[in-house]
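Yeah, one chain of the complex is gone here, protein chain that is, but the others are all in their spots.
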Amino acid sequence: MGRLILTRLAMMAVNVLAISALLFFSVTTLLGSPAAMMLGEDASPAAVAALNTQYGFDRPPIEQFGTWIGHALQGDFGRSFITRQSVAAAIADCVPVTLELTVFSILLAVVLAVGSSTAPVARRLVGAASTAAILIGVTVPNFMIGISLILAFSVGLGWLPSTGWVSWSEGALSHLQHILLPVLTLSAYYFGVFSIVYRAEYRDVCERMFMRVARAKGLGEWRVAFRHAMPNAILPVITFVGISLGQLTGGAVVTETIFSMPGTGRLFVSAIAGHDFPVMLAVGVMIVVGVVTMNLLADIAYSLANPQIRHE
Amino acid sequence: MPQPSLPRRSVLAGATALGLAGTARAQTGSPRKGGALNVGINNDARTFDPIYSVQFSERQVLYLVFNTLVKYGPDFSIQPELADSWNVSPDGKSVTFQLHPGINFQDGTPFDAAVVKWNIDKRLDPATASPQRELLAPVIAAVEATGKLTVVFNLKEPYPGLFSLLGERAGFMVSPTAYEKLGKDFANAPVGTGAFLWKSWVRGSALTLERNPAYWEAGLPYLDSVVFRDLAGAVVGTQRLLTGELDVVMELSPQDIRVIDGKPGIALKPITLGRWYFLQWHVNTPPFDNAKLRQAFAHAIDRQRLNDIVMRGKGTVSDGPTPEGLWWNDPSIKAPAHDPARARALLTEAGYPNGFSFVLSTPQVAAFQQLNQLLQEQLAEAGIKVTLQTVGASEWYGRVVDGTTNLTPTRWVQRPDPDGLMYILFHSKGFANTTKYQNPEVDRLLDTARATYDVDLRKRLYSDAQRLIVADLPVAPLIFGAEYAAMVDKVRDFVWIPDQIPRFRSVWKAA
Partner (left out) sequence: MRHPSLQRAFGCTVIAVAVLLAVFAPLLAPADPNRSGVDMLDLPSLANLFGTDDLGRDIFSRVMHGAQPSLLIGFGAACVAMLIGVPIGLAGGYMRGRIDLLVVGVIDLFIALPGLILALIITAMVGATLRNLVLVLGFVMWPPVARLVRGQALAVREALFVEAARAVGGSHGWIIRRHVLPNILRVIAAQFAVSVSVAIFTSASLSFLGLGLPPPMPDWGGMVRSGFDYLSINPFMSLAPGAAVTLTVMGFYVVGTSFK
């Protein structure tokens, strides 16, 4: 087990390094002049040249990569070309927003998926409705769900603020009002995929012996469903959450953009739109590291829970 | 006929006549103290250090935290602010400012002549690498503090455009003590002499300023605080204005205001001078060094239709760099009229009988994307095929400057002195001359005009220069835009300055 983790960690480090280098070189060669971007309306050839020298943009790429990786390992990702803000600080500002959005969305999606597929009430009706909901969740693009929610609840009914962000410190109620629609938007897809995974597992579990025993004992439908079947069927969903995090980041990017939330996703999109290379690279690497780590954790959790894999 | 000693305002001020002067104090009632003003903006700010400020959205904050040496009136006249008065020497090469006494910075240090010298020297120092150096260094020889409150600007040549420069970024007076103490952090905690104190900035959410209780202008400011809230798009802004979450929303297009136009309790304030939109190309290299080709483009463009669709008819058609309402506008100058048949003929004369194709660079800004799609349609009717190439908004201008972008629309905001735009865009030495336009006669006219204080003479020189420019077509004029600020009608005494940067210092909120 320990060796497995060590090997995976080493592989992870190699992957991350390879991807960083790939990103760095492809981006620097295809990039316009960062100095000109920094100067905006005041850009002139002389000013651009001066700034290029000041920031070392005129040095060979390999040297720049060496400097970058050296600093990055110490947590210094440089300064944004556009805002001149320290990239590490910009990311630190954004991470809590994205974390909150994703955690709430995953929780909501898991609760809804497990609840709607377990509850033994009006199975046929709920089943049909949730099958439709699953299909919608999986196939309707995030932006479409977000726009429909904005149209209905903000533009139409005027119940909720359409977009923007209010931090906890500015008022808990307002904060929750602002985050409700984004969470609904992002959880739709996960509700769909989690339901699919959970339902397959649930059907399997129901076939097993101990379920028949439970039923034979005369336990109530609800008790059987939630006390016996659910705990056994939920494990794959949990590990699936870890594996699907890569997909989740994509959804978060779109959702944060629609609702203009100051999160990592929007930071990334605006960095890409502006070819703001230090931010783009740092966020890209951060997302890859995050996703790979979560996958590793999911793997470990899965193998701990499954003795078969552990001993293989 | 250079005039000897000039009393302030007589020459530099009164720049405009048409329609702009009457806008001040439109609303009545005596100002009420207190209240917070919630302003929705598209905040793309990068730094709040005036010495490095580039972005437009930064300046509306800077005007609250800082004062400028002189200020712009609603008619673009130059008025006193930190400087009470000024005198231009008979040879026009030195300007002496008398500073307002008793002003302190927000950190308690006094504002005096030495501070002004420090501020200008800092910007002139090549080591600072201030973007404003490009504007100041060619004209300022030295700044001297000759008394506690007397400061002299020694110029290389007479330069009436100086006052225009000192009314914007170069004129923001920074506290040297705070600047040296804070270093790089000054950009996120600026200290000036202004009416509002910097409180906090949560990027992507809100920027808060609070009243400066020790502000030097008697009675000002009225508001307790000003909060700039980030908006993603106008649809959100107008929505929040209607629900009362916001008091003011800026930068609305004529399309955006359709939802709020005529709604009770909402006041719309159109800007007084529109941004100048034009199409530009590299005039010194093929294919656009071909004058007939440029003329073909100009005749193919239906400027009226551009205005009708992109600006919903609320802007005006541009016949040259200067809109009506500025003293250097000459209504007798006309850009080539829309005439597709003539455009086709010119295209053939230019050597493209079978049509012409080129890439049209399209920054991701709604107005440019709309303009370009219409231009594509109009040019096609004259046999010119343009392919739109999308470019990120922040990257686009850098590419224009380094020359990788050739054919592209551009826009500029008007400035209080004709030298402001005319020189940087059309003089062969202008730093924003990205078309590489070179006409010795235009250079001569612009050089002469920027070195005299005689308004009548300057008006003639700028007329001549503009006539040549419109004939040479280093750029094809398109339109002057329309733009709005919308506010709840409780917000009083908001007055547009034609540089399109809102000033909230003397705004107040009715109960």
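Letters A and B mark the chains as written, and numbering starts fresh at 1 in each.
Here is the rule we go by: a residue touches a chain if its C-beta (ideal position, glycine included) is under 8 Å from a C-beta of that chain, and two chains touch if they have at least 3 such contacts.
As the structure is a prediction and not an experimental result, all values here were calculated from the model.
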item: Residue of B:A83, B:V259 or B:M422 touching the missing chain in the full complex; value: B:V259
item: Options B:D91, B:E324, B:E377 or B:D456, residue touching the unrepresented chain; value: B:E377
item: Contact partner of the left-out chain, one of A:A21, A:L108 or A:A273; value: A:A273
item: Option from A:S80, A:S116 or A:N142 whose C-beta touches the chain left out; value: A:N142
item: Full-complex contact with the absent chain, from A:T131, A:S174 or A:N232; value: A:T131
item: For chain B, residues in touch with the removed chain; value: 233-235, 238-239, 255-256, 258-259, 305, 308-309, 312, 362, 364, 366, 369-370, 372-374, 376-377, 387-390, 392
item: On chain A, residues whose C-beta touches the chain left out of the figure; value: 15, 19, 23, 26-27, 30, 127-128, 131-132, 135, 138-144, 147-148, 150-151, 155, 246-247, 249-251, 253-254, 257-258, 268-269, 272-273, 275, 280, 284, 287-288, 291-292, 295
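The criterion applied here is as follows: only the chains that are shown with their structure count from here on.
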item: Intercentroid distance (Cα basis), chain B paired with chain A, Å; value: 41
item: Complex interface listing, chain B residues touching chain A; value: 45-47, 52, 54-55, 126, 129, 131-134, 187, 202-205, 229-233, 235-236, 239-240, 243, 245, 364, 392-395, 397-399, 401-402, 404, 431-432
item: Touching residues (chain side chain A, partner chain B) in the complex; value: 32-33, 35-48, 50-51, 54, 82-85, 90, 93-94, 154-155, 158, 161-167, 260-262, 266, 272-276
